[in-house]
Structures are given as structure tokens and as C-alpha cells.
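Report on the structure given below.
One chain of protein is taken out of this complex; the other chains stay put.
Naming follows writing order (A and B), and every chain is counted from residue 1.
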Amino acid sequence: MNDVLDTAWVLVALPLAGALLLLTWGKESDRFGHWIGTAASAASFVWGVVLFVALAGRDAGDRSVTTNLFTWFDAGRVRVDMALTYDQLSALFVLLITGVGTLIHVYSIGYMADDPRRRRFFAFLNLFVASMLTLVLAADYLVLFLGWEGVGLASYLLIGFWQHKPSAAAAAQKAFVMNRVGDLGMVIAIALMLAHLGTTDIDRVATGVPALSQGVVTALGLLLLLGACGKSAQVPLQAWLLDAMEGPTPVSALIHAATMVTAGVYLIVRSSAIFDASETARLAVVAVGLVTLLVGAAIGCAKDDIKKALAGSTMSQIGYMTLAAGLGPAGYAFAIFHLVTHGFFKANMFLGAGSVMHGTGDDVDMRHYGALRTAMPITFFTFAAGYLAIIGFPGLSGFWSKDKIIETAFGFNVWVGLGTLLGAGVTAFYMTRLMVMTFLGRKRWRDGVHPHESPAVMTVPLVVLAALSVLGGVMLLGHWITDWLAPVVGEAHHEELPVPAIVLTLLVLVVVVAGVALAWATYGRREVAADAPADREVGWWTRAARHELYGNAVNDALVVRPTGQLVRGVTAFDRQVVAGAVGGLAGLFRDASQGLGRLQTGFVRSYALVLFAGAAALAAALLAVTIA
Amino acid sequence: MTEYLGLSMLLFTIGAAGVLVRRNAIVVFMCVELMLNAANLALVSFSRQHGELDGQLAAFFVMVVAAAEVVVGLAIIVSIYRTRRSTSVDDASLLKA
Partner (left out) sequence: MTAFWVLAPFMVLAALGLVLARKAVHAALCLAVVMISLAVLYAAQGAPFLFAVQIVVYTGAIMMLFLFVLMLVGVETAESLTETIPGQRLGAVVVALVFGALGVVGVAQSVTGAVVGVEQANEGGNVEGLAALMFGPYVLAFEATAALLITAVLGAMVLAHRERLAARLTQREVAEGRLQDYARHGTHPGQLPTPGVFARHNAVDTPALLPDGSVADASVPAPLRARDQVRPGDRAEVDAVARELEPGTGEGRDR
């Protein structure tokens, strides 16, 4: 037990302690609270590195260490341990989360410098890091779910961090509610595991899968996919991600680009045993990934809001990962590979976008940028590194990771492969558009805006992330990443490709160059209008993409409005039938007592008259009795 | 004998009618006294009818009670008059629905 790898809980405990400290410490910690938060994240990263080195030093077959901290609950047949698994997959995630997380913490020190609630922001960031680490370290689906909900909560708190903006508050709620839909799938999946396997332990579920019927396995896979769709903003639960850009930019970078939204991919990879056993579930994953990667790319092409364009891109790239994860053992490693490189370059670009916004007075409209290259050289060069990485410039990280996915997709099915190829071209198009509109071309700055380079505390993380974006591809050297992950996700068996790999790579390059050229022709050569053309002046495809392919309208029509109608109906029934019966009865008594009350005139003489009449009646009765 | 009782009945009815139609509380009160007196007349008459003095004694008790009633009743009228400047029984009609 006296193994350094048994101390994985320290990774979670550090940022959790930071969050609790920041949330409970009073105002006096406002001055240094952000340093506490950053230190907690950095310490976690350092510990993650120590553990990683220790893990790498072990034999390949001995690299999964499960530590049981305590029994969470023990209810009859069901027993859930608070157990953490530190293996090759978690190790990579731990490094990504704490590494990128720490950089973003540092960046936020500068970005949130003027915010009076900065301490609270760092508390939420730490809470997020702790939850995300719980998620990736969990050895049990219920513990994973704990982290899963924790990141959802942190996401909600951070999207709505500027709660004084109604749009931010609404976006936070939207994200939360749409995530609930996915979480429902997750909960039902866990319940199914309990019902059929009697355990939620990830390893024991994996070993128990072969004993299950095909239907149950497929159901499990589809339900987990639903959960992944919610968390990773995949079609059909994609609509919340674009709105989530209402949160502060570091949040978008950390949660809605680098880490949390990739939790769905992690879930699928972690549950590889289930997906390996169900062809249908895998196919569904591929379909979701493919659709999302195209939808996200289309949205990215039309948005003028720099953060929303990047959000569309994020959706699209996660679509790649999901698709790769759906390709089975051949794709798992590449999904994780792309996830990591995407974490680098997308965080880099989001932080770059934040830097641009910081320099232009929180303007997010790309049509108001232009020619920022000279005003913000560091931001430009780091952003350019991210840009080249995402479009797959040869040698950079994105080139290696995306190329591998496209290759595997072709190995799976030509049409899927063509879809990914198209996605690569569109990616090149919209990223070039973003790049050109922001940093190149003519100045379209608004009056009184004087773009300036951000402080060092913000540019240093940019430089580090840019370096990682450029160099991330080294992980593929000598198939290191596939070999590293093989014990967790299974050995990839080589697929027969329709054409040699080198031809595919060249094909991808051609498509990418075409995308870049098209974007250059559209936005680089011609003037970009400082105001967006109205909806009726653009083609139907642009209009559709601007409206996020009517995702919100579809949600409205399929869910919101029918539910609203149902609620209205039930309310009307309650008001008219249920409340009507009660109210009617009450009204009956009320009217009756009002009528009777009118007899109470308050005039004592009226009462006396009635009394006298009663006496007369009594006399008449007595008389009648006597006579009779 | 019957004529005494008839007179008693008549006076009682007139008193009761007075209670119903008059608004001045003092007059209403006087009408009540008239009714009590009418009853006393009946009691005395019955006393004579039966040759017993119990009826007269009852009339005596009625007088005592009437005296006490008048004392308290008039005190009430005076205190109401002090606050409301009115002796009309219709003005004291706040206890209505």
C-alpha cells in the first residue's frame, strides 16, 4: 500500500481544499485568493507529474492502480466504494486537466483582475478541477457520476458567473437543463448496470459485459451515448454550448473547449468494453460524431462572434473524437490523442480570443476587429500556432491527430471517411475566415477602441499552450500513445485501407488547402463589411448556419412547445376543474352566507319584529293545540 | 276577570308595537316598562282569580327586576349618548353582516 500511486486522491483533494478555502474565507482573502486557487491547481499538476513519472516507471502490465479510499455506501446487495483508478488513460487526463487548468488559472489572474468577485471565480475553477479529476479518476460509475455532476455544477456556476446579465443567467440554465437530459441517460445506464450486473464498478462491469444479452448491452451503450451527448454538446443535445459562451473566456477555454466537454469522449472510451460488445451502439456513436462534426463546422462558418465561431469549431472537433471513439479499438487511442491536442490548441485559441477581447474592450464581433496582428503580436503568433494546428498544418499536433482519425474512418467506411475529409476542409475554411477577419485585413475598429497587447500573466500561458499546440504531435512518435493506451482500450488491429495512407494524407492536405484558399478568396482578398449583412441578404445556407442549423427551433418545436402546451393544459385542468370544484363549493357557501348575512341588518328593531312574530306564531300554535 | 286579562293583553301588545316602531331609545325603554306593567296586571288578576297571594308577590319581584333593569339600561343610554350624541336605536347598528 505504501505506493506513491495510492496517493491519487491528493490530486482531487488539493483543488477541492482550495475551493472550500476560497468559498469560506471572508473578504480579507480577496487580495490573495486567486493565488491560493492557482497554487492549488499548480500543486495538483506537480503531483500529477510525479505520479505520471512513477507510473511510466512501472511495467506496462502493471500500470493500473486502484485505491479504495472508503466504502461510500453499502446497501444490501449494492456496495459502492469511493475508489480511484489511476491508469494510463486517467494519467493523461490528469496531466491535461491540471496542466491546461493551471495555465488558465494563471491567465485568469490577469483576465479577471478587475472583477470584484475574482476570488469566487477561482473557487469555482478549483471546484471544477476537483470534479473533473474525480470524473477521470473514478473507479466506479457512481463516483464518475459524482464528478460528472460536479463539473455540470461548476459549468453552471461559471457560465452564469456574470449573473447580472440575463443572457448569462439564461445560458447557464439552458446548459444545466440540457445536461440533465444527458444525465438522465447516465442515471438509467447506471441503474441498468445495477439491475443486470449488481455492480457499478467499472472493471467489474467490463468483465460482466459478455454475460449480458445483446439488447441490454446496446441499451447501455445508447444510454451512455446520451449522457456523452449532453456533456459533450453532440447532436441532438448540442444547443447549449454556443450559449455557454456567455461565461468568462477562461471558462470557455477550460470547460467548454479543453476538458469538460470532452468528458463524453472519455466516458465512451472508458466504457470501451460495452461499446466493443455492441455494433449498434458503436454505429450510433459514429453517426452522432459525424453529424456533429459537420453541424459544428457549418455553424463555425457563419458566426461573427469569435467565441461562438470557436464554440462551433469545438463541437466539430469533439465530433471527430466521438466518431473516432465509435470506431472501436482502432479509434479509441486516436480519439484520446485528438482530445489532448485539441485541449492544447483550442484552449490556446480561446485564451487568444480572450486576449483579443481584453484588448478591444470586450467586443466579440469579428467584424469589428481586423489588422490586430500589429497591435497584438504575441496573441497573433500564439493564435496562429493554434490555427495551424487545428487545420492540420503538417508537423503540428492537429495534423497528426486528425489525420489518424480520418485514416481510421476510411478504414471503417468510405462514406464516413469522406465526411471527415469534408469536415477537415470546412475546418480550414472557417478557421482561416476567423484568422483573416481578426488579425489580417483592414482595421474595422470601433471608435474609441485602442487594441493593446495583454499583460504577461496572460501571454505566458498563451505561449506555453502555443508551444504545446505545435509540439503535441510528439506523442505519436513511435506509436507511443497507442501503445501507452493499449492496456486500457485494447489493441488496435490494423484495418485494410482502400488507398495507401500517404495518399490519404495528401488528399487531406489538398482539401485543407482548398478550404484555406476559398476562405482567403472570400475574406482575405475582398473587404469584410463592418456590419453583418442582414439575414435576407445572405443565402439560405448561411442563414441556416447562423441560426445554428435551427437547433433551438427544433428543440422548441419538439420539446419546449409541446411541454409548455401540456403544462398549460394541466394548469387549465387544475384551475378549472380541480380548483373550480373547490372554488365553486366555497363560492356556494360564501353566497349562501352572504344571503343569510343580509338578514343581519344590525337594526335591533328588525330583530325585535322577528322575535315578536315568533311569539305570535307560538301563540297561534298553542291556541291551535288547545282548540284541537 | 277576562276583561282585566284582555286589558293586560292589549297594553302588552301596544307596548310591543311601540318597541318595534319607536327609535328613541328612551321611549323604547318606556314601552318595555309598559309591557312589564301589563304583565304585572295579569299576575295580580290571576292572584285574585285563584285567591292566592303568590301572584302579587311575583308582581313585586317583577317590579324589583324592572327597577334594576331601568337603572342599568338608562346608564347605558346615557353613556351611548355621551359618545354618539344620539339616542336612536338605529344608529347602533354596527353589528350587521
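The rule we apply is simple: a contact is a pair of C-beta atoms (placed from the backbone, for glycine too) under 8 Å apart; a residue touches a chain by one contact, two chains touch by 3 or more.
What you see is a predicted model; the values in this text were computed from it and never measured.
Trainee: I'd like to know which visible chains would be in contact with the absent chain if the whole complex were considered.
Mentor: The omitted chain makes contact with A, B across the full complex.
Trainee: Of the residues listed, A:V78, A:L588 or A:L623, which one is in contact with the missing chain?
Mentor: A:L623
Trainee: If you put the missing chain back, which residues of chain B would it touch?
Mentor: So the residues of chain B touching the missing chain come out as 1-18, 20-24, 26-27, 29-31, 33-34, 37, 40-42, 44-45, 47-54, 56-57, 59-61, 63-72, 74-79, 81-82, 87-88, 90.
Trainee: If you put the missing chain back, which residues of chain A would it touch?
Mentor: 601, 603, 605-606, 609, 612-613, 615-616, 619-620, 622-623, 626
Simple rule for what comes next: only the chains that are shown with their structure count from here on.
Trainee: With touch defined as at the start, can you tell me which chain B residues reach chain A in the complex?
Mentor: 16, 19-21, 23, 89-90, 92-97
Trainee: What does chain A use to touch chain B in their complex?
Mentor: 594, 596-605, 608-609, 612
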